[in-house]
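The other protein chains are all here in position, but one chain of the complex has been omitted.
Let's turn to chain A:
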Amino acid sequence: MPEHIHLAVALDGAGWHPAAWREPAARPRELFSPRYWTDLVRTAERGLLDLVTIDDTLALQTGTRGVPDERVDQVRGRLDALLVASFLAPLTSRIGLVPTVTTTHTEPFHVSKALATLDHNSRGRAGWQVRVSAQPAEAAHFGRRSVPGWDAARLGTDELPAELADLFDEAADVVEVVRRLWDSWEDDAEIRDVATRRFIDRSKVHRIDFEGRFFSVRGPSITPRPPQGQPVVAVLAHRRVPYELAARSADLVFVTPTPARGAEAVLGDVAAAVAAVDRTEEPLHVYGDVVVALDGPGESGADRLRRLDDVAGEPYTSDTTVFGGSAAELADLIASWHALGYRGVRLRPAALPDDLDRIVTDLVPELQRRGLHRAAYPEDSSLRGLLGLPTTVPNRYAEVR
């Protein structure tokens, strides 16, 4: 058991509550500006957080998941998360940068070299939140295949329709290809031997020759192996099929405990998925997601959530736990999950920048007092190092030589 719990923050637009953009401290006209993102991630780094995730999809946001709408009263539009993370790389030095990059309509070869480059440019602080594109709207944006529409009610059970389950199988293939391409250059492939006029040792650059149900990729990558060897791979999962994707392919899984299915039960679900896929390597690190509205001057977090609901004109519902309260109460919740075996939590600020500021000024000191958060970043740590993942990552192609 690690001595402290890992803290991640999920950044998206003006925060996770649909009315957050109307808060006095919100910067709704700047959501697409470099300044806004710079300020957010620097705040997170000041709080010694492990990583920020940056959300993304290949379609406009909707009020109800998967159902296109023409609302004008909520935040719409997003920048490309991987490029936002790349922009932030030279402006930060310690925090992990974990963009969402989708797998259904994108090219695995492009995804691999883009994430490898983020890892090079951030000196080993890159991660990847894997996400499938399950919406018909996303498929229409690409016009190369169709994705059947789905009814959220059908997804209440533990099973997925076959066409949706296929997207997760494909995502597993995408992760496999991306990981192979990261390994397609061995760390010491570049030799610059002037005497023999050889720039590389070509026996250390490998084709990957992947052939699967959905696509084939030959390789090698054009980009040498990233500094972490294998940047951190994460999956957000709510049910068996994505749990199994995480268990097969990822280092971290973000899960969503709710009153209906609590933190302990979810941990059991993940363990079952891990057993089902025979994962043998490093244990899958489980992070619990929680939407947070922290107490502020003159207003409790719970009151603020109620007020934001009033502004939105409807109660906020989330796929995960929604917390409104004090930093001490949130620390209690985090400590209780930690005691169950969670490696970390991913906090989704209800409103930005308010709740991120309070995480850093109120929650972090509270967790530090309890010995649950670091007092300083370690020297020269990669993201894998920060998270307690192995920092020496064998190259699959070096092993077979």
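Annotations for the structure displayed:
The working rule: a residue touches a chain if its C-beta (ideal position, glycine included) is under 8 Å from a C-beta of that chain, and two chains touch if they have at least 3 such contacts; residues count from 1.
Assume contacts and distances are computed from a predicted model.
A chain of this complex does not appear here, and its UniProt-recorded name among "Alpha/beta hydrolase", "Carbohydrate ABC transporter permease", "Na(+)-translocating NADH-quinone reductase subunit B" or "NtaA/DmoA family FMN-dependent monooxygenase" is "NtaA/DmoA family FMN-dependent monooxygenase". Taking the complete complex into account, A:V217 is the one of A:I5, A:V98 or A:V217 that touches the chain left out.
Among A:V9, A:A116 or A:V175, only A:A116 touches the chain that is left out of the view.
Of the residues in chain A, those that touch the hidden partner chain are 21-24, 26, 28-29, 31-34, 38, 57-60, 68, 70-80, 82-84, 86-91, 105-110, 113-114, 116-118, 120-121, 123, 137, 140-144, 185, 190, 192, 194, 197-202, 205, 214-220, 222-224, 311.
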